[in-house]
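Heads up: the structure comes next, in structure tokens.
Every protein chain but one is kept in place in this view of the complex.
Let's turn to chain A:
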Amino acid sequence: MYVAVKGGDAAIEAAHRWLAHERRGDTALPEITAAQLREQMALAVDRVMAEGSCLDRDLAALALKQSRGDAVEAAFLLRAYRNTLPRFMAAEPLDTGAMQARRRISATYKDLPGGQVLGPTFDYTHRLLDFALAAEGAALPAPEEDAEGTGPMPQVTGFLAGEGLMREEVPEEGGAPPDLTREPPSFPASRPLRLQALARGDEGFLLGLGYSTQRGYGNAHPFVAELRVGEVEVLVEPPELGFAISIGEVTVTECQMATQFAGSREEPPQFTRGYGLIPGQNERKAMAMALVDRALMARELGEEATAPAQDEEFVLLHSDNVEATGFVEHLKLPHHVDFQSELEKLRSIRRRWEAERIAARKEAAE
């Protein structure tokens, strides 16, 4: 029997009105603006932008305001908005070597061309709560400036590649890279497909997986060959112009992680690189992405793949937090009919089980 059920409209409406109030919080305090979030909650905004896979800091800030600070909900909102826009064209690959880096460090070379540039980092802070921030309007000394700017910063992995000690990255020519926003992933997945999935994947999921490779689930002994954060130019070549133009800059975080590879019959022992590239400033995720990227190369390198981080189906099909939250949270939706049928089934099984038990007891007694 099918019973159509309708209702709840008024309840939903009332719930949403209350939600708007809860979002606003104490009205004695000034309302926060999306622009304030963009400027002062910059890293939360960057995370939403990366996982929403839509680079627009204003939209990400608005999504964060709407979601009351729930990063996954905000990423969901951004993805939904993105679906309403047409795609003009793909940009040329970002040239991260030409980045205007505000931060660039290497854990493998102390003295390297361009130097170790710390930039505005939390590293080396004491992680003590700063109660001065609880007050408003504290004086802010201007950042220091050197007389000269930074010099060119060649990519560290290039030094090792020059010596033949770093597995070379071969630019594959021909055809657009696979795009999982257009077609679902197929397996075995190519490295470009894996990198796309990781770049938009959930930070916490990737961090846990990356950590697992360090703790022995995947046997990684990585070095941060280089980590850089800064602005890169976006170049497109519109057909109406017929030449490439620079349409602005985006902030990205790049991590090159070097891991030893024992070599195979065809390839000599050398370093391999795990690669992380994340829209916005997010070193933790760039590093985690590089660890997981390297772990996922196990099949190509002929290594034994035994750990979760090396299983591309496991990683790629569970890294997207918008998909994951959709499937987990759909359990909240009414399953009344499903549950009733399960309940009926269970009752009948239970009746049979009890009847059999009584019969068995009787038999034993006889």
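Here, contacts are C-beta pairs under 8 Å (C-beta built on N, C-alpha and C of every residue); 3 or more make two chains touch, one makes a residue touch a chain; residues count from 1.
Definition applied: contacts and distances are computed from a predicted model.
Candidate names were "Cytochrome c biogenesis protein", "Amino acid ABC transporter ATP-binding protein", "Phosphonate C-P lyase system protein PhnG" or "Protocatechuate 3,4-dioxygenase subunit beta", and the UniProt protein name of the unshown chain is "Phosphonate C-P lyase system protein PhnG".
Contact with the omitted chain, checked across A:23, A:82 or A:299, is made by A:82.
Within the set A:59, A:72, A:206 or A:298, the residue that contacts the chain not displayed is A:59.
Residue A:118 is the one among A:35, A:80, A:118 or A:337 that touches the chain missing from this view. Checked against the full complex, the candidates A:8, A:25 or A:192 give a single residue touching the omitted chain, namely A:192. Interface residues of chain A facing the missing partner chain: 50, 53-56, 58-59, 82, 85-94, 96-97, 100-103, 110-111, 115-120, 143-150, 155, 157-158, 168-172, 177-181, 190-193, 195-196, 199-200, 234, 236, 238, 240-241, 243-250, 252, 254, 256, 273, 275, 277, 279.
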